[in-house]
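The structure appears right after this line, and notes come after that.
The complex is shown incomplete by one protein chain, all other protein chains being positioned as in the whole.
Each chain gets a letter, A, B and C, in the order it is written, and its residues are counted from 1.
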């Protein structure tokens, strides 16, 4: 079992497709080429959509936005292993995985444009809303997992946070409780080496994030987060363990944030550009591309066309999001409670009158 | 080094004086008999004072009280290794250690009788006030340690909590930060097997508390918490490491709460009496007594007299505490800010008038 | 059946759990011990460890776990051991529980109840006597309920459990076993957001909630003897706040006192007075008064008398307002 062979004390990180696209055939997960193609497409779409978001922000057409560039494999791998009724509990930097899951890109854009309808997901997607307070989403992931077992749903909860998130009390309380209750959760930490300006080495003194699992008596594994195959394989195994009553796993996805923390950030203030350069050589999308080429999963022409396809989708989504009407007064008031309290109704009526008189 | 030999992955718990009072001569710390005598006296005093507190509560002369019975060695051992300027950061169940440190027993009683003057410590004692919100004291322990280094005091901070405390976010955030800043702290967890009604096994799924150190890249050690010599030895080493810039250590003191959680609790509701019985055989005070006898540190007559001495002190302290006048109106208002705000002054004057007119 | 507040709450929980197996209780020591005040006594035995869950010592997790359970369609009832230990959970309560519905424009809702004992007067240790209810009352998206008697407790708790929105349910620890009264054995509900007219009167309106109600009644009985007729309102729900009923009463009586156990500043009483002084302005015949604790930390028991409201304080205030 990978989770045994690569346990946090083994000192080993799981890689299957290395940065030069060398493949570990023994560990390679069985994926048919349609799936690989779809994964490739999703990564491309994520990359193009992400770049577009940065541009939209720069043009004043979107609010503050956290770029995903370089981290596509870390959320996509786990997403590929999710069952239909599994839960996707995200933080704020999991675009590729969300696209695989089926989140309409225009809705994603809408959220970052500052409209709550961006979180108005189709409940069948089983995606929880964006969670900005770092690591807080881990607490409700535990509740979803508890309910899953109680309701005999046999689902697994996939919960994401970042390396910075591991320092929050909520990270600890959640992993601990998941261990105690032996719940079906896969905790994925996207260790992208930075939490805004704080490097991973100053976030915690532990050698790996994966070894934090030991504190909770649960499984842990450090995975090359830029290797889609390794992320897939580790998530699949962790999910299977969870589904069979084996409890939670902590996956450290060892990756890198190639861009700024958000569009309001300037990473040059705190990190040397060479570091990012080095990591560009390990770009998960390039690696995937090499793989797709070497295995001849897609022809060069098809590969070309994927970018075109993505650009078209992205433009459409941006257009849809931008032409979505802003929230109405009613939208803004109506969802505070199931039905408006009388106090709120009074305030609403007052605003309504103001609006109408303008 | 003990901290290496008994690291949390060694699967070993440090015992020097076992429950039958067999001594591991090799690991035995060098203590001259005056110190051993004082330690014995302190344990007896703690035991007698603790039993008295339970009685005082039952008689309506004290408020809710958390008995320390059975845990004397776990706080005393570390206290014995503290330097004059070191800090003693306690929670609410560390009586023996506090007595060693020099906290006047009447002041301890006064606190549990419901008077803030119970926390009005002589600042030279370097004891922080009782901390009821479980594990929250760990956060300020980190700050004290930071200041110690910044001020070049070369002091060590000894911070206590319970096994239940390890589940709080504050435990995690504090150990993590102490690791990152490499601070001079010894974190002592009194694992007394219960957090009110929750057994240790349901508090966390990790095999030991000590192994939680691995999550923070710091040292950890599981120590027989009923063995005063082991607690001394481990604390001494951890303090020395800390003082020499080696950073924090987590000591799990494996012990047992022989009494109820507090005087409002009835442990029979949730645990079998045999368990407590078994642990009585491992009582730290009996063990100490056997040791004192076998080494002939005190004559039988002297041993007898220690109990008499303790009883006298305890009666005096109880009397002093009980005859301490209750807080005045002024006491209750004056310490909210350095000087009363005008709003508070108005409320104070109002109450004063009421009081005088009665 | 005669019940005290503890047995009434226990009865509400048992009935609802019997009827709806999506309900589960979670918290510290809620199982074998039945909670430190025994409100959940016997429930784990009856409904199993899956539905009455002893959690690790992690308040933020308790709140968050309940959130997730609710999002998945369960009806969790979380217990905080004391209000003073609910603060570690405030982030989850403010940032997620109160907002999940609005954040997702209704895709996700969080129908849960967080119960906790609150208030002073039980000679407790530090942090066991808090009444910071206005922290909760000010958060949009939360409802905040405070029963004052056994019967109220049962009816309001059942309503809270069935409510589609998150409810913070504050139980006045002092009243847990203070008195018993006749309470229906079966389920019944009391609407959230509706105050209770405890007693009609003409001269002055006295408003309170929770542990203040018995003390208010002592005071109003005592002034009745000197011919002052008090209208007494139990707010019952501080969010939403039934200020309409209070305002109506003040328009009738022209005088008002709000009695609040908490310190004065930024409490629920100030909100009520702000509404009254705005909407009953022309009816007010005397300045609206508050009887509250002073703006200090709740003293430990030996000094509690300087903090806790007694009937004399209320009575004096009534006389002052009446003679204005």
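Just so we're on the same page, a contact is a pair of C-beta atoms (placed from the backbone, for glycine too) under 8 Å apart; a residue touches a chain by one contact, two chains touch by 3 or more.
Every value quoted in this text rests on a predicted model; they were computed, and no experiment measured them.
Asker: Touching the left-out chain: which of B:31, B:48 or B:144?
Answerer: Checking the options B:31, B:48 or B:144, the one contacting the hidden chain is B:144.
Asker: Tell me which residue among C:66, C:113 or C:135 touches the hidden chain in the full complex.
Answerer: Here the residue in touch with the unshown chain is C:135.
Asker: Quick one: which of C:54, C:165 or C:271 touches the chain that's been left out?
Answerer: In the full complex, the listed residue that touches the missing chain is C:271.
Asker: Among B:30, B:323 or B:342, single out the residue that touches the unshown chain.
Answerer: Here the residue in touch with the unshown chain is B:342.
Asker: Kindly note down the residues of chain C that lie in touch with the hidden chain.
Answerer: 60, 84, 87-88, 90-91, 94-95, 98-99, 102-103, 126-127, 132, 134-135, 137-141, 239, 241, 262-263, 265-271, 273-274, 277-279, 281, 284, 286-290, 295-297
Asker: So that we can see where the missing chain sits, which residues of chain B does it touch?
Answerer: 116-117, 119-123, 128-129, 131, 133, 136, 138-148, 150-151, 169-170, 173-174, 176-177, 180, 331, 335-338, 341-344
Asker: On chain A, where is the contact patch with the chain that was removed from view?
Answerer: Output for chain A: 63-64, 113-116, 130, 132-135, 164-165, 167-170, 195-198, 202-204, 264-265, 269-270, 326-327, 329, 331-333, 336, 341, 343-344, 347-348, 351, 354.
In this section, only the chains that are shown with their structure count from here on.
Asker: So, what's the distance in Å between the C-alpha centres of chain B and chain A?
Answerer: Using C-alpha averages as centres, the distance is 44 Å.
Asker: Identify all positions of chain C at which a residue touches two or more other chains, and write them in rising order.
Answerer: 56, 58, 60-61, 88 - these are the residues of chain C that touch more than one other chain.
Asker: By the touch rule stated above, which residues of chain B touch at least two different other chains?
Answerer: Touching at least two other chains: 167-170, 202-204.
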